[in-house]
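Got a structure for you, questions after.
The other protein chains are all here in position, but one chain of the complex has been omitted.
Our next item is chain A:
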C-alpha cells in the first residue's frame, strides 16, 4: 500500500544530515581559504611598507636612493590618465549601451555586436596596449603621452562599462517606460528623464569598478612606452608620464631589498585609492538604490 518505506527513510536520515553538514563545511572552507590568502598578502605589505610610508614618500619623485624615492610623479600620472579615461569611456560606453538597448533593432547584426563586446571584455590587456601603440602612438602621432595612455585605457574598459550600463538600463521596468510613452513623451524624453536617471546608479557603479581596474593595469601602458623613471609631473595631456603600477613594477624588479620595501609602501597607496573608489561605488549603489 504505502509507496514510501518509512523504515528506509529513517535509515537514510543520518546520511542526509551528515551530507548537509559536510556541504556547509566545504563552503566555509572555500571562503576561509581566500580570506587567509588575502590576510597574508595584506600583512606582508603592511609590515614591509608601513615603516617607509610618510608624507615625503608621497610628495617625492623617484630616486636612485631608496630613502629619497617617492611616488609623486606616478600618483599624478595615474590621476592624469584617469582624467582622460573616465570621461571618454563613460560617454562612449553609456552611449553605446543606450543605443544597443533602446534604439537598435534586435537582429543578427546587433547580436553579433553584442557577442563581440562581451568577448572584448575578456581580451588580455596587453592586446589593447598593442592596439593603442599602433593607433594612438604611431598612426595619430600622439607619442607616449597621457592622452594616448588614457585613450588606450578607455578602450580596455569600454566593454565592461557597456555591459554594466546595458544591464542597468535593462533593470528599468517596462511599465514606467510605457507610462512615459503613454503620455505622449518621445523616445528621447523617455530616455533622458526616466530611463537614464533610473539606470544611473547602476551605470556609475559599473563605471567606477571598471576605472579601478584601469588604475591597476600595467601592461598596456608599458607597451605604449610609458616611462619607468619620471622626475616630473605631467603638465598637459601631451606630456610623458608614468603610473603607479609601472613604478611599483620597476621597484620590485630591482635587486636592492629597500626598493622592495618602498614598493610595498606604494602598494598601500594604490590599495587606498582602489578602496576609496570602490567605497564610492558602494555608496552610490546604496544611496540611490531604487525599488521598482
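The criterion applied here is as follows: a residue touches a chain if its C-beta (ideal position, glycine included) is under 8 Å from a C-beta of that chain, and two chains touch if they have at least 3 such contacts; residues count from 1.
Keep in mind that, in the parts below, contacts and distances are computed from a predicted model.
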Self-check item: Absent chain [UniProt protein name; select from "Phosphate ABC transporter ATP-binding protein", "Molybdopterin dehydrogenase", "Outer membrane protein beta-barrel family protein" or "FAD-dependent oxidoreductase"]
Solution: "Phosphate ABC transporter ATP-binding protein"
Quiz item: Out of A:127, A:194 or A:233, which is the one that touches the chain we can't see?
Solution: A:194
Quiz item: Which residue among A:179, A:231 or A:283 touches the omitted chain?
Solution: A:179
Practice problem: Since one chain isn't shown, list which residues of chain A touch it in the complete complex. | Solution: 106, 173, 175-176, 178-186, 189, 193-194, 197-198, 290-292
